[in-house]
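Presented below is the structure to which this report refers.
The complex appears here without one of its protein chains, the remainder shown in place.
Here is subunit A:
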Amino acid sequence: MLQKREKVLLLRTFQGRTLRIVREHYLRPSVPCHSPLCPQPAACRNDGKLLSSDVTHYMIPDWKVVQDYLEILEFPELKGIIFMQTACQTVQHQRGRRQYNKLRNLLKDARHDCILFANEFQQYCYLPRERGESMEKWQTRSIYNAAVWYYHHCQDRMPIVMVTEDEEAIQQYGSETEGVFVISFKNYLDNFWPDLKAAHELCDSILQSRRERENESQESHGKEYAEHLPLEVLEAGIKSGRYIQGILNVNKHRAQIEAFVRLQGASCKDSGLVSDILIHGMKARNRSIHGDVVVVELLPKNEWKGRTTALCENDSDDKASGDPPSEPMPTGRVVGILQKNWRDYVVTFPSKEEVQSQGRNAQKILVTPWDYRIPKIRISTQQAEALQDFRVVVRIDSWESTSVYPNGHFVRVLGRIGDLEGEIATILVENSISVVPFSEAQMCEMPVNTPGNPWKVSPEEERERKDLRETHLVFSIDPKGCEDVDDTLSVRTLANGSLELGVHIADVTHFVPPSSYIDTEARTRATTYYLADRRYDMLPSILSADLCSLLGGVDRYAVSVIWELDRTSYEIKNVWFGRTIIRSAYKLFYEAAQELLDGNFGVVEDIPELKNLDMKSRQAKLEELVWALGKLTDIARHIRAKRDRCGALELEGVEVRVQLDEKKNIHDLIPKQPLEVHETVAECMILANHWVARKIWESFPHQALLRQHPPPHQEFFSELRECAKAKGFFIDTRSNKTLADSLDNANDPNDPIVNRLLRSMATQAMSNALYFSTGSCAEEEFHHYGLALDKYTHFTSPIRRYSDIVVHRLLMAAISKDKKMEIKDNLLSNKDLEELCRHINNRNRAAQHSQKQSTELFQCMYFKDKDPENEERCISDGVIYSIRTNGVLVFIPRFGIKGAAYLRNKDGLVISCSSDSRSEWKPGSLQRFQNKITSTTTGGESVTFHLFDHVTVRISVQASRCHSDTIRLEIISNKPYMIPDTELFHQSSLLLKSDLVKEVTRSVEEAQLAQEVKVNVIQEDYQKYCQTKGRSLYTLLEEIRDLALLDVSNSYVM
């Protein structure tokens, strides 16, 4: 059935000799054509994706078109695209893995109407390359030949358009076969898609940038950068230890000068280097961009440089301050790039004046990326003037060694600069978050629940599931106004006297079958994104707020973990996992639950389920509920104590307080005081997660998804230890337990903020917790440092985390495995799971960053229109927590802001404080000590700032056109700020934060109304997410690292 052909290849060996290689090539009579018009679908074996049948023609791009215009082919409007194997292979060989992977993903994506036709393995489509025929010609000929075959295969029923950039081919083949048209790409867009404006613009911009590049290569400039070494040399160099491989990390605050290479895997151990490698200057960075995987050569020791510790602003890039840098560290230069990590970048066009100053090349424009770490990009466009006031997305095309800046092209417009929607869109693009609404195909998979056609429990499911509706008192405890209840609890006494504790989680996997459209979408999103004033759901609201949500009084599917506990010792005797049906009796909120626990039954009026009952039944029901709550709290206390004895990190309990204190200004959902009931619920969830982790690991030791929290590196604690020493405390960081104990002791009775700052430093030193696949890690590494558990996973929030969905599927498979039943769903293999974990970790990081950035955005907008000189609230009390050579870092407890304050301004004047403690700028010098900094004026006056001193600062906003605005701090007095009204300080800042968001949003709305621009009305109750957030103590611990520390302008922690 197969036909054998031989291909002769001439390859060049590394020594430069030519090598004759004969490769076999097998042809078969039928390969899948993926067309609905196929006359013999059985022979073609068309499984998987088919082309849609409602297109007017099929489009076949030539190899050159696929290479250059792939971005346009990605438009979902373009349908019926057939990629020929020949074209795909050229992309793979000539454009590298990244572009090829993009193409592969496109082909895999069910939403795109495009297929791959393996023409080179088809008996009649394959053409051997003739002697003397150039590769390009042969490729075009093969693709045309395949197109003709395909046309006849579909029985001439569907016209085919082959799109090529080769003029000769258009001439030669244009009229050869009826029904197969050969035209150029521009022509194709003009004729078939005249209305698709975005595609036309993109096409123009690609064309132009290519033309520029060609021109440029003709004019041979002097080289700006050293050429990159060839890949073989790099690989050999890495193996021999001459070069080092790592990820380039640009210092945000010194983007022009400093970048660091974080070592990867093996090279770290071999070279014996502990720290990162410094890359000093753009020359040494050699065209690599933040995030690239680069290969570095170490410089000789006498050329090593130190990192600068002075505060500086990004604009003053070339000014090397006279301060001596810190001790030299390993320094290197980039010799090659292994993997480019270019993505879409948000940029700003220069304003009109700047354009003119750029001179003769009006066509080429340097645009400034929003992210400081990305170099300026050269764009060729004629729309520069029109795009001036907008945030714009661009892509980088190339960076020749002859060019100072990379070349790029324009992709699309996001929104106006300074406009709330535009800025939010910027944050989303910068974090690679795409939040298109759910498509129709995805919504079609959703179950229906309308008043006319209510959703019901199906009888089959009722048979298969354990029914807990009548037997168990199930209730949920959540923040007020929460819509997506994904966990509920139950507790009761069994007939044999034991206790039974149950955790019931929404059964999302029942509604989201693996590799359905909605599953693919949820996997891409990986998590629900929370921004300061809005959220983007992972699942459509019909699931997240309705059918999956375990609301009170309705029947819902759940996945339950039920333990049998000893009556008195609470030892776990038995555990059961499985699918259930529940009906939650109460939907409590935290405050009410706590009141009930405290014996304060006044809140009964607030519980809708109890309100309308008569006195007697109400009393009975209430007693039942209070008993359950009390028992639950008892159990949770016991489990918690047990975990503590095993050496659990005592941080979390207090961490919440830190979190709150720092975050209550920022985050309005965290209640003011941690109630015990929070801890109770969290403890039950941790218990459930832990047991599920053990279960799936036992069933699938090589492909279970768990979560690890590696112990922190000791060297990260050095700053913390030094700061504590300044106050006379000793911090023991050897283990989680000693750390927690010594933090407890480091308490200054006069100043509670000291302790808070120390704790936040400790948190910052922690590593991030990560998802991983058990097959790729040794068992000792599974350990969770923060919770002191040997195995842990996420199981309890499937509505807003994709990892939990995966864990649910694993658990279901484990249950069927126990019952010796066939495992229905195909489980992910270790490799796929590892890939997925990387994706989810990545998305979680993006979610945290976007949340942080949006909060900063709101902070800046809040302070923006205030006059810092007069406005009362712009002046506040701050605490110095770190000393630099020309300034100090200050924390403002009132707003939870951290930022830098300069002691020497741009003119070289230093700060001095007169007798009434007002500060002024005067000529003088600064002297930095271990834990204090002294500023001496030429007049002999001097003022000293110590660590943990209270000062008065003025907050203002430094506006920036190209980047996000930043908060700026200025010390106006070296005395603590006296709050005129002491009430204000103790007032719940919870209100303050919501005020902040409310005010900003309102002013935006007003501005928009004034302009009479039609915009989406921002929801009134934006400050309520209506979704659970940060319920478990553990999630708080995880997020604290990124969120609690709002370093507004300076941190030097890479």
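Following the convention adopted for this analysis, a residue touches a chain if its C-beta (ideal position, glycine included) is under 8 Å from a C-beta of that chain, and two chains touch if they have at least 3 such contacts; residues count from 1.
The working rule: contacts and distances are computed from a predicted model.
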Protein name (UniProt record) of the chain left out of view, among "Exosome complex component RRP41", "Sodium/hydrogen exchanger", "BHLH domain-containing protein" or "Ribosome biogenesis protein BOP1-like": "Exosome complex component RRP41"
Hidden-chain contact residue, picked from the options A:F121, A:F192 or A:W342: A:F121
Omitted-chain contact residue, chosen from A:L231, A:V435 or A:C777: A:L231
Touching residue (missing chain; options A:H93, A:R211 or A:R734): A:H93
Hidden partner interface residues of subunit A, rising order: 2, 4, 6, 19-28, 32, 92-93, 96-97, 100, 104, 107-108, 116, 118, 120-121, 231, 702, 829, 831
